[in-house]
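First, the structure itself, so that you have it in front of you.
Removed from the display is one protein chain of the complex; every other protein chain stays in position.
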Amino acid sequence: MLTDILLILLKIVAVVLLFAMPIGSLMTLLGDRKQSSMIQNRVGPNRARLSIIPGLGRLPLVGIPHFLADGLKMIFKEDAIPDGADRTWHNIVPAMALFPAIVMWAVIPFHDHYCTGEIVVQNYRDICVEGQTRNFFSIANLDAGLLYVFAISGVSVYGAAIAGWASNAKYSLIGGLRSSAQMISYEVSMALSVAGAILIYGTLNLNEMVVQQGHLIGGWLPMWGIVVQPLAFFIFLGAMMAETKRAPFDMPEGESEIVAGYFTEFSSMKFAVIQLSEYVATVFVGALIATIFLGGWQVPYLYGDGFHFGNTPTAALELPYWAVIALRIGAFSFKTIFILWLQFMLRWTLPRFRYDQVMNLGWKIFLPLSLANLVITAFVVAIL
Amino acid sequence: MFGIPIGWYLTLSAALFVLGAIGLVLRRNAIVMFMCIEIMLNAVNLTFIAFARYHNDLGGHLFVFMVIAVAAAEAGIGLALIVNVYRHRRSLNVDDINLMQG
Amino acid sequence: MAETIFFIVFALGALGFSAAVLIAKNPINSAVMLVCSFFCLAGIYVMLSATFMAVIQILVYAGAIMVLFIFVLMLLNIRDDEIEAPRLSIHQGIAILAGTGIFFTIALSIAAWSGSSSRVAHDTMSDTFGTVEPIGDQLITSYVLPFEMAAILLLVGIVGAVVVAKKRF
Partner (left out) sequence: MGNPAFDILSILPFAVACSFGMLILLLEVFQRQTASRSYLAGIAVVGFLLTAFVSGSFLPTGTARATFGGMAWIDGYTQIFTSLFCLAGALTAMIAPRYLQEHGADRGEFYALLLFSVAGMIMMVAAADLVVFFVALEIMSIAVYALAAYTRRSKLSSEAGFKYFVLGAFASAILLYGIALVYGATGTTNLAAIGQAFGGDVARGATGDAAAMSTLAQNAIVAAARGADVSVAAVIGNTGAGAVPLAILGATLILIAFSFKIAAVPFHMWAPDAYTGAPTPVVGFMAAAVKAAGVAALFRVVSVALFSDSFRGGEYGWVQIFFALALLSMVVGNLVALVQGNIKRMLAYSSVAHAGYMLVAFTAVGFRGGDISMGSGLVFYLFAYTIATIGAFGVLSWLGSRGMPCDNFEDLDGVGYRYPWIGLAMSIFMLSAAGIPPAAGFIGKFLVFKSAVAASAAGGPGSGLLIFLVVTGILVSVAGVYYYLRVIVHLYMKKATREVPEMPYGAARWAIVICAVLTLALGVLPGKLVNSSEQAVGQMAGRADGVYQQSAEAPLPTPGGIRLIR
């Protein structure tokens, strides 16, 4: 009992503090600043230095010290609450924004369940013989994991909506309205597009989904979501980007129209927390898409005991279990970061949509496409 | 493990139901009244789920599923009606919605 | 024991937040309190091994219905000047008395039901009770008719909402 609780706490710490948050906050720097500067052909952050550490004092370190400076600045800034704002909600809102972004990580599998016994590979699956499987690599292994993700992402609307409302400012209110409308709209196509994948894998459990993606079609092509559901992948990526309000869907915080949207009136650490929650959510999008569409922790042809080429019982290239685990977690991280990179590339290359374009895209293009995708998938699944 | 009597859950749901009904009578704000109806529906859902657990019958869960679908549809139409009334009256207070006597 | 504590926490949470819905002056506060109440109820559903329903509760009630409420409240932008004046206390008194009476009527019949035997939950429950799979199975077999009808219902809801709320034809 006690060890279980300790284990869960440990996993939470590992996932949130060692994976989601660091990647999320690093993105503020590398993605938003350095990558954008490279795309826009300018230098980007390079002035802050870590002069207190001997030896590093003169190096720009690709601007990483800026990140620390930013944090310091945030902490010491004044926390301003506008006149007429609802003080209680204004204080609570950052937590409301951060909470779902972090809680969603509970079901992301970083690796298959740990097997204490011997692993036999059969029909592209690791089967654990003479031992137990222990869930070490995801915080909670829920049967309805995907539904859980949708549920929590539905709740994440409140942060933005209430933030806009509580600020007692027009731009904030408009930003809040836009964000809630946009998130409601895109949730539909988000869930529908992934329904095809649910049909194919026959499960809502994310880890089981990943396990099934280890299957090889015709003995060579990994049955990743992107292979069997290419259209759904793009719809889901787009819908998730809209859901997390990333550019080019960043209408709720379009600075050319409504300053910073729903968090215009937030400053200091409250601003930082809202910002951080957005980045954590962005990282989560990467992780979720990697899980559903890019094979999660699967490395092609790698199974529990090493590399198999084709449906063979023995490994062509044997590897120790720890190496397999390391490879897989590494692969998962790589995929997550790849999707992140893709999102930032999109952000800095595409212009922002107009509000009506966002809505049209959601309701008139994504929704019919995802419906068609679902129907076709259902037919194909029924025939096969 | 399952040591809590079903009666506790049922009493809770009865309390929630009555709370919702009282709110419906007392509050004058149309949207809050509607929220009170949602509380009542949730009390019903809790009753169903408690009884389903007791009878070991999934029928209760499926009923709840339908209730939630109905609640969603009702929320859509109800809020639309409220918005419509607000356009005419500029108020959400049901005491102002009194063009017809009685 | 832990279960009892959880129950008390969730039950008090559900009741307290629901009461807060009634008491809160500002409709937005009411809405958020209601969401909190839904979360507590979802917790209780999990205790009753209705995990799927708990998730659906959050997904639909908290994630969709209440968002719509908040959206409408923000759209109409009710500010302090429109917050209702307190009602006559005699009305409140009567309503609360009547409510308490009704509550005790219901509670008495529940007590009569649960008191006659030790009504605890069913003990021969299968592991998958209340999870996605059996419910999904039922939905497309025995309950396929209401399921399809629910589809029509949602269509009617959409059409009706659009018809009523559209600004002009």
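Each chain gets a letter, A, B and C, in the order it is written, and its residues are counted from 1.
Operating definition for what follows: a residue touches a chain if its C-beta (ideal position, glycine included) is under 8 Å from a C-beta of that chain, and two chains touch if they have at least 3 such contacts.
Predicted, not measured: the structure shown is a model, and the values here were computed from it.
Across A:I92, A:L199 or A:L346, the single residue that touches the chain missing here is A:L199. Interface residues of chain C facing the missing partner chain: 105-106, 108-110, 112-117, 122, 124, 126, 133-134, 136-138, 140-146, 149-150, 152-153, 155-157, 159-164, 169. If you put the missing chain back, the residues of chain B touching it would be 10, 17, 20-21, 24, 30, 33-34, 37, 40-41, 43-44, 47-48, 50-51, 54-60, 62-63, 66-67, 69-70, 73-74, 77-78, 80-82, 84-85, 87-89, 94, 97, 99-100, 102.
The working rule: only the chains that are shown with their structure count from here on.
Averaging Cα atoms per chain gives one point for each, and the point farthest from that of chain A is the centre of B. Note: centroid distance chain A to chain B, computed from Cα atoms, is 35 Å. The multi-chain contact residues of chain B, meaning those touching 2 or more other chains, do not exist; every residue touches at most one other chain.
Looking at chain C, residues 52, 56, 64, 68, 73, 75 sit in touch with two or more other chains.
Residues of chain A that touch chain C in their complex: 86, 89, 143-144, 147-148, 150-155, 157-158, 161-162, 164-165, 173, 176-177, 180-181, 183-184, 187, 204. Those residues of chain B that touch chain C in the shared complex are 1-12, 14-23, 25-29, 31-32, 34-36, 38-39, 42, 45-46, 49-50, 52-56, 58, 61-62, 64-66, 68-77, 79-84, 86, 91-93. Within the complex, the chain C residues that touch chain A are 26, 28, 32, 35, 51-52, 55-56, 58-59, 62-64, 67-68, 70-71, 73-75, 77, 131-133.
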